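A single protein chain has been omitted from the complex, and every remaining protein chain is retained in its original position.
Moving on, here comes subunit A:
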Amino acid sequence: MKVWTCVVCGFIYDEAAGLPEEGIAPGTRWQDIPEGWACPDCGVAKADFEMVAV
């Protein structure tokens, strides 16, 4: 399981924790998050700004 950070705002996505309130189950890998997903803190689309591994 990896931890990722948004390259625009610094939002942290932890694969182990997921984002249950966004409908993303714990254990969801970054590559399995839909392409239309956007960073919940800054709105940057997944397709535009790859997250980078912490």
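Here, a contact is a pair of C-beta atoms (placed from the backbone, for glycine too) under 8 Å apart; a residue touches a chain by one contact, two chains touch by 3 or more; residues count from 1.
Going forward, contacts and distances are computed from a predicted model.
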{"item": "Listed names \"MoaD/ThiS family protein\", \"histidine kinase\", \"Type I-C CRISPR-associated protein Cas8c/Csd1\" or \"Rubredoxin-NAD(+) reductase\", with the criterion being the UniProt name of the chain not displayed", "value": "\"Rubredoxin-NAD(+) reductase\""}
{"item": "Interface with the undisplayed chain - residues on subunit A", "value": "7-11, 19, 21-22, 40-44, 48"}
